Each structure stands twice: as C-alpha cells, then as structure tokens.
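Report on the following structure.
Every protein chain except one is present and positioned as in the full complex.
Chain nomenclature is as follows: A and B, assigned in order of appearance, with residue numbering initiated at 1 for each chain independently.
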Amino acid sequence: MSIMNKSSAARLWRQVVRHPIWFFVLVIFIFFSLATDHFFAFHNFQNILVQTSTIGLIALGMTLVMINGNIDLSVGATLALAASLAVDIQGWPVFESWGDWAMLPAVIAALASGIMLGALNGIIVWKTGVNAFIVTLGAMLGVRGLVFIYTQEQSFYAMNFAYSDFGSSAVGPLPTLAVIFLVFTVITHFLLARTVHGRNTYAVGGNRDAAVNAGIRVGPHMVVNFMIVGFFAALAGVTLSTQMGASTPNLGRDYELWTITAVVLGGTKLTGGAGNIIGTLGGVLAIGILRNGMNLMQVPAFYVLVILGTILIAVLFLDKQVNRKEDGELRV
Amino acid sequence: MAEATLTSNRLKGLGGTLAKQGILIAFIVFMIGFALFSEKFLTSGNVMTVIRQAAIVGVMAIGVTVVVIGGNLDLSVGSMLSFSTVLVVDLHDKIGPGEAIAVMLVATLVLGALNGFLIGYLRLNSLIVTLGMLSAIQGLTLIYTGGQNVDISHQDTTWFAVFGRGQVFGLPVPILIFAVVAVIVHVVLAYTPYGRRVYAVGGNPMAAVFSGIRRNRVVACSYLISAFCTGIAAVILGSRVMGSQNNVGQGYELLVLAAVILGGTSLLGGSGSVLKTVIGVLILGFIQNGLLLLGYAYYVQWLVTWVVIILAVWLDVAAKRGRLFSPIA
Partner (left out) sequence: MTKMIQKSVAAGVVASGLALAGGAQAETMTIGITQNNVGVDSYQTTYEKAFIEAASKNPDVKTIVLDAGGDVARQIAQMQDLIQQQVDAIIIWPTNGKAVVPAVRKANQAHIPVIVTNSNIAKEGQEFIASFSGPNNITQGAYSAEMMCDALDNKGQIVQITGQPGYTTAIERQKGFEDRLAEVCPDVKIIESQPGDWNREKSQRVMEAFLTKYDDIDGVYAGDDNMGVGALNAAKAAGRKDIIFIGATNFSVGYEAMARGEYYGSIYQSPVDDAKNALQTAIDVIKGKDVPKMNYFDTPKITQKNMDQFSKPVF
C-alpha cells in the first residue's frame, strides 16, 4: 500500500517535473474557481480558449524555432501585416462579385505573406550566419514599417459581417477559433513528436555538429521552421482580425514577448534542443487564465503588470529548482 | 583549391578592413548621402539637435553594452527609464532637485541590483528575467503615480534645467554627459581588471570561472552599471521635458538594443566596445533625422533600420569568418 503510494507519488512527481507549468495551471485554476463567481463556467472556458488562441497559435511555431536554438521576434509585426491584408483585400473592387468568397483570396494572401516573411528570415539566418535574434529584431522593426506603409496608418474594417461572424461562430459546443487552435496543437504535437522533421528539430538544436554529421541539411531545415512560425503568426493575424472584423496597424505589439514567455514557461530551453508542445500549451493557458481570472476579480490594471512580471520570474526560478533536483536524481 | 584559398584570403583581407571600419564606413556613406539631398542636414544646428536627442538612448546603450559583452541581455531599461524619470520629476518639487536625483539614482540602482541578483547569483535566464522586470517596473511606476502625469512647476528657475537644456562652452549639456559617460565606461572596459573580467565572463564563462573570476559578481555589477546609466538618461529626459508620462520609456529597450547590435557588439558576449555603440547610436539618430528632413513619414525609418542592421552585422560576421556566406549546409 505504502509502496504503491510511493510509486504513484513518484510518478506524479515525475509528471510535475516534466511539465511543472501544468501544476501551476491547476493551482491558478482552482484559485480563480474559488475566488470569483464567474470563472468556473463553461462559457468562460470558451472565452479563455478563444483569448488564448492568438498567442497560442504563434507559440506552436515558436516552439519549433526555439527548439532549433533560434528565435523569432518579428511575429507580432507579421501578425499585423497578415491581418491588414486579410481585411483589406476582401474589400477590393475586383472581388466585389465574389460575395463571401472574397474572403478566400484575402486569407490566402495573408497566410502567404507570413510564410514568405518566415522564409526571408530563415534564409537570412541560414546564408549570412547572423544570430536569429538580430535578424528577427531587425525584421520586427522593418515589417512594422511595411505595415504602416501598406495601411498608411489606417485601420481597415470588414464591410461584410460574415467575416466577424466566423470569428464568433461555433463548432458544436466549442468556438471555431478554439477548435482551429486545438487542431493545430495536435498536428504540431505529432509533427514534433512523431516525424523525421520533429526528430531533426531536436537534433539541430541539441548538437548542430552532430546533426550535420548525421546528414541533416541544417540550413533548409531551419528555413522550414521559420516558414512554419510565419504561417502561424499570419494565421493568428487572420483569426484575431475575424474576432474584430477589422485590423489596426498597431496590432500584435509585444506579442512576441508574451509568446516567448509562454513557450519558456512551457519548458522550452532558450538554448535549444529541449521542449515540447504539451508544455507550450500549458504555458499559454497559464497566461490566458491569469489574465482572464484577474479581469474577473477586477484586479487593477497597474497591479496586473506587477503580478504577471513577478509570476514570470517566480515560475522561472521554481522551474530551475525542480529541474536541478531532477538532475541530482539522475546523478545518483 | 589554391585559387579558392587565394580568394578566401583576399576576402579575409578585405573583410578585415571592413570588420574594423565597416560601421564607420556605413556611417560616413549615410552622412554624405543625406547631405547631398538635404541642405539642412549637415548644418551645425541640426547635427547638435540630433546628437542631443540621441544622448538619452546613447547613455542607456552604453550601460547595456556592458551587460551584452558579459553575455546577457537587458530588456528592462525602457520601463526603468519611465520609472526613474517619473521619480526624479515628481520628487523635484517635493524635496528639491539634488535630493531628487540622489533618491532616484538609489532607487534605480536597487532595481538594477534586483536584476543582478536574479541573473548573476540565481543564474536565471536574462531575457526572461528582464522581460518580467519590464512588466513589473511599468506597473510599479503606474502604482507610484496613480497614473497621473508628473510636472515640475517652476521650470525657468530650477538649476535642474541644466541637464537637458543647458549649454557649456556652446555645447549642449546632454551631449557632454553622453561623451563623459562614454569615455568613463570605455576606460573601465578597456583598461581595468573589471573590464577584462566582463569580456572573459562573456567570452568563455567556464574558462573565466576556472581562472578564478567570480562570475556572479561580474554579471551583477554589469546590471548595476546599466541601471546607473539609465538613471542618468532619466535626469536628461526629465530635465528636457520638465515633466513625464508614465510610459515615456516604452520601446526604448529595443532602440537601445538595436544601437548596441549596430555597433557590432555580439549578442553571444565576449566582444564589442563602447565607442562602436556610440557610432551605432549616432547612425540610428541620423537615419531618423535625415529621413524626416527628406519628408518621409516616420515609419520609413524602421524599414531602413531593418536593412541597415542586417547588412552591418552581416559584414561584421562575414569579415570575422573570412567568407561572405555562412558555411552551414
């Protein structure tokens, strides 16, 4: 009996160690359920999923790039460009006779812009050998400039309410945007955990020389991952603009920082080689639940900033303590 | 084979020159280009204005250069600038200018020490820690003021005005402060044991520790230097505007980082210099001003900055490895 307890406790501990963020998600979930009336309600869970999906989608792609040992700071600007394209193009006079189908070329153009910007980042990182942080920091400024040049500082507005109705539509009990997010989460999880590309992603991030020796073409491989994160940033731009039925040139500011935060909270190492999608999902949910719960509890906005910052550092600290213990166990 | 080596050597020679002078050459090309298209650009009044405006980013960038050479990042300087400016302006009328500056510098150093403790001693990742501090310090600033703007009431009589608006020997004081800070930190980095330790810790942390350097203390000190520089920048900013909004420093962290990178300081740590950062700061300042004088909208400068950053760092990297393109397959 006590042995069983011990082994199940050990198993639980191992799970906590592997994904400490899920333990944290559980804690704040219980806390907000007790602390505020409106938190524990199915409709609120739907809201959380939709609110999380924007950062969540980007975080899926960011996880791959970061396991590669790279980073992408330009995702917020890419999101704004895609949203502007998606909303603007569907209103072009050329597509006037297309009806609701005018959304199709608009969304395709938006997604293509993300994939192309991702490819551009990837190729620059590959060919020049400049650190991805610098390449994408430049792109973060430059792509934002492109957004302002394209939009001339204007917000765009989708005349067709079908576009924003899509954003608030549902598939069965779940909002469509939440379904899109969950489906892509599953797909990315399998891509990372079960395919050759996924194995290579870890290999390149873990030990680049060994990866080269094993015959992996590191450059093109990294470009593909940058294209994936570009695609997800653009998709997030599209889904966010369907929530608003509009786009603004300032959309997505600071999103790169919150995305990276979520991914790191989920256990992905900034140095590359380690991380997974289940952890990332925990990371984005943690931020989403904190924001939603503090909203419902009416925590003043000034304090939310301090609390989020403090929690971020505290989780990083705890994660380090837990993992250090894990390392110690391994040594014994 | 022999031919390949030859071209590679020649490239190395050319690259070597570029590596040493690339940023400087780019700087000169820019200045000539703008001067050709705008007659106002190279007037002494305009040049003074640009450097005076760049002084705030510049002083901060000098501090961040030390952090980056030590192998870390500091994204908290933007909201720290908001905090320090609000504090010094608010206390100015309450306890007097000198006291206000002293209290503000102490408070800023405490924040820097917190960064230093978390990153230097607890060995937490600097990107995430300073990101968390960015958010927390912004919140602290808002809680302190309750969201109100702060203002200095007797702007024309206080000696506090000298830091942002004064002139000494015909030179604006912000430029003098910028120059003095640059020289001091340059001397510290290039000629003192502490400077050598910063390079050692950033270049090869393991070797540094084995050779008896206390990595913890060196890193923690770099954050104190960065915070102190931000405090000085806050004095210039507060004195220049004679008031402050709570988000006045928002986005400065990225401008500062861009300037440091443009100067050629490697994000991996272990290399870089204050003087190059100064050139990086000036390039950003003159690009912004030049495009504005040519009548371009303010956001065009972001596009130009993108291209300039990547080209500058690429040339730097290429020169160091002796070939233009990276050898990655």
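Everything below uses one rule, namely that contacts are C-beta pairs under 8 Å (C-beta built on N, C-alpha and C of every residue); 3 or more make two chains touch, one makes a residue touch a chain.
Everything quoted here is computed from the prediction, not taken from an experiment.
Although one chain is omitted from the display, it touches the following shown chains in the full assembly: A, B.
Of the options A:155, A:176 or A:207, the residue whose C-beta touches the omitted chain is A:155. Checked against the hidden chain, the listed residues B:33, B:98 or B:147 yield one contact partner: B:147. Listed residues A:44, A:176, A:207 or A:310: the one in touch with the omitted chain is A:44.
Touch with the chain omitted from the figure is made, among B:230, B:246, B:266 or B:305, by B:246. Where chain A meets the omitted chain, the residues involved are 38, 41, 43-44, 47, 50-51, 54, 148, 153-157, 159, 161, 164, 167-168, 240, 243-251, 253, 291-292, 295-296, 298, 300-302. Of the residues in chain B, those that touch the hidden partner chain are 40, 43, 45-46, 49, 53, 142, 145-149, 151, 153, 165, 237, 240-243, 245-248, 289, 292-293, 295, 298.
In this section, only the chains that are shown with their structure count from here on.
Chain A and chain B, compared by their mean Cα positions, are separated by 30 Å.
Those residues of chain A lying in contact with chain B across their complex are 124, 126-131, 133-135, 137-146, 148-149, 153, 212, 217-219, 257, 260-261, 264, 270, 301-310, 312-313, 316-317, 320. Against chain A, the residues of chain B that register as touching in their complex are 75, 118, 122-125, 127-129, 131-140, 142-143, 147, 254, 257-258, 261, 266-268, 297, 299-303, 305-307, 309-310, 313-314, 317-318, 321, 325-329.
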